[in-house]
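Let me begin by handing over the structure; questions about it come next.
A single protein chain has been omitted from the complex, and every remaining protein chain is retained in its original position.
So, subunit A:
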Amino acid sequence: MLKNLKKLLLAGLIGLSGSISAAQAEVTVEFWHSFDGSGGEALGKIIENFQAANPDIRIDAQFIGNYNDIVTKLQAAIPARRAPDAVIMEVTRYGLFADRGVLMDLTEKVNADPLKDDLFDFAREVGVFEGKNYIVPFNSSTPVLYYNKEIFERAGFAEEPALKTYDDLLAVSKQITEKLGDEGITGIAAPGQFARWGLIMDNDSDLIDSKTGEILIDSPNTIEAYEWMASLVHEHKVASADGVTKENNGRDAFLASKVGIMLNSTGNYGRSKKALGDNLAVRPMPCNKVCAVPIGGAGIGILSSADKETQDAAYKFISFAASPESNAIWFAGTGYMPINKHTAEQPLAAAAVQDKPGITVAIDQLDFARGRPRPPVVTWMRATEYDMWEAMALGQREPAETLKDFADRTRKEAERTN
């Protein structure tokens, strides 16, 4: 009896020491991201594949909310020493964190990684701030024009109308609202911030010059673009004000077939296709004065506060997430653009191009895609722009006066923060 007990005790001790050494061998990377729905599913699959290939690394992926939520939570977590090891950061808003030394300088790691040569130029560029690499691209996007074919047909468009200029979009939106307004259908969704930036670029302007850092918020072409966007809601009433006070309301209304046109990130392709099926059409953004679209999306950065072993494990993961295999899963599942030159060779990506019409529109726009600025003041500017847009779109303030005031405040803030 005593012998058996000793044996059991010994076996238990061996088992315990084995599990302790296994637990010690495993590195856990706490990773904050902003993907739910189809994006969450695709990311889950990538993590599953990574963990299968790297059994000693565990990715503790946590959905935090949208890009704004991540910035807010991260800044509160840093002084509390509860920051994650890796985090998704939107391409225009990581500059502040890089500037303050919160994000690890990945230049050496990226230079030593064969992945560097596989990334498209536009994708590699989004990770560089002041000559150093701080994030590795994961989800890249441009805004595109989505429309609902059935709504177009019912509004009397037997053939696809021209959708090239501001005037074209307004004319189509007016016709839809006039014909189907009684059913609660409006012509166009009030553009969200990413689409607004795209429409400003289409008007041959920008908010901040990405090369010189000059504030262009009050330049004539930017004012003209905002005047037109605000008129959709306030003057012509072809876009619902609900989408102004809550950006996602416009997108949700489009998914519910209550809106004819939506200008939004290509990252919305997956959910739009799921909601509208064959009624979904995707076209390039308009070219009002010039053809230009902003590059958006996010990349994964590593926190300087993580220990070296965790940083190494985290880099292994973000490099894996940008590989052709992972990027194909991501592209096919969400509609975000491929960032890896070899993604298209993957059967999954090839099948998506074949079966999902419109998924390649964003890629086609890359010829005239523009990078966006990312100095520290951009975080402030983007947060403040929502209030400015709301005031203009709801007709409470004149665009010219609002943008002059906004530009002055942004210049002052740039002096303070940069």
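Just so it is clear, contacts are C-beta pairs under 8 Å (C-beta built on N, C-alpha and C of every residue); 3 or more make two chains touch, one makes a residue touch a chain; residues count from 1.
Keep this in mind: contacts and distances are computed from a predicted model.
*Asks:* Match the chain absent from this complex view to the correct UniProt protein name in "Branched-chain amino acid transport system / permease component", "NVEALA family protein", "Sarcosine oxidase subunit beta" or "ABC transporter, membrane spanning protein (Glycerol-3-phosphate)".
*Replies:* Hidden chain identified via UniProt as "ABC transporter, membrane spanning protein (Glycerol-3-phosphate)".
*Asks:* From the listed residues A:Asp105, A:Asp204, A:Glu325 or A:Glu390, report the one that touches the chain absent from this view.
*Replies:* For the chain that is not drawn, the touching residue is A:Glu390.
*Asks:* Among A:Thr107, A:Thr165, A:Asn249 or A:Asn279, which one touches the chain that has been omitted from the display?
*Replies:* Candidates A:Thr107, A:Thr165, A:Asn249 or A:Asn279; residue touching the omitted chain: A:Asn249.
*Asks:* May I ask which residue of A:Leu96, A:Val282 or A:Ala313 touches the chain that does not appear here?
*Replies:* A:Leu96
*Asks:* Take the complete complex as the reference. Which residues in subunit A touch the chain that isn't displayed?
*Replies:* On the subunit A side, contact with the omitted chain comes from 68, 72, 75-76, 78-79, 96-97, 100-102, 184, 186, 240-242, 244-246, 249, 253, 258, 379-380, 383-384, 386-387, 390-391, 394, 396-397, 417.
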